[in-house]
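Note that one protein chain is taken out, while the other chains of the complex remain in position.
Entry: chain A
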Amino acid sequence: MTAAAPCIESTVVCVDNSEFTRNGDYAPTRFQAQADAVNLLAGAKTQHHPENTVGVMSMAGRSPRVLVTPTTELGKVLNAMMKMDIEGDVHLATAVQIAQLALKHRENKNQRQRIVIFIGSPIQEDKDSMVKIARKLKKNNIAVDIVSFGSEEANVEKLEAFQAAVNSNGNSHLVTVPPGTILSDQLFATPIFMEEGASSDGGGPAPPRSNVVDGFDYGELGVDPTLDPELALALR
């Protein structure tokens, strides 16, 4: 296992807090499953490299808002996810452009830029405008990961076109999560959690570091052992 030079990354996570996320097809609700996934993702990113920053923004409501500007403090991310309200409908185009602005103003210009979008409701924008935005993102070297859950069939062609347009050398991924499963676990095996060229221990650095935040012991592998002990054992 050769660990490539760790790449420092700045991530902005766009969270879907529209009314569609009240749906219970992911346990306990779409929104809650999403929140867990975001928390795990933020933990994995900050564990991967101490200078990685993660920011959070909500996409739905009156207008998309940045709740946490990219920071290394995991506590702020968790706080923001807890305080987020469910309201309105998603404004995807606006949200992505705001995320782009937020990444533009990151403190460490050496960090690579990445946007992770969780989309759990039907997208209102048409395919052409999505592709146009994707091209702009690609021009600015922003990688985009998309997690589609909830309305997968409705969004599949728009998201695939988007991902194809924004992808450069495989840095962007589209993950579709079928209903009835645990969102965070599904994400765990995907390249979204495991960075390209990173040590393949499932998102954790070689020396085990226990990341105890707010009472959650993420363990050395970024998996809550109580959530799924079999998965944790399998990965060990």
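Assume contacts are C-beta pairs under 8 Å (C-beta built on N, C-alpha and C of every residue); 3 or more make two chains touch, one makes a residue touch a chain; residues count from 1.
As a working rule, contacts and distances are computed from a predicted model.
Enquirer: The complex has one chain missing from view, so what does its UniProt entry call it, picking from "Alkylglycerone-phosphate synthase", "Glutathione S-transferase", "26S proteasome non-ATPase regulatory subunit 7-like protein A" or "Mediator of RNA polymerase II transcription subunit 18"?
Expert: "26S proteasome non-ATPase regulatory subunit 7-like protein A"
Enquirer: For the chain left off this view, which of A:V13, A:A60 or A:I98 is in contact with it?
Expert: A:I98
Enquirer: So one chain is hidden, and I want to know which residue out of A:V66, A:V90 or A:A165 touches that hidden chain in the complete assembly.
Expert: Hidden-chain contact among the options goes to A:V66.
Enquirer: Just the residue numbers, please: which parts of chain A touch the chain that's not shown?
Expert: Interface with the chain not displayed, on the chain A side: 62-66, 68-71, 91, 94, 97-98, 101-102, 104-105.
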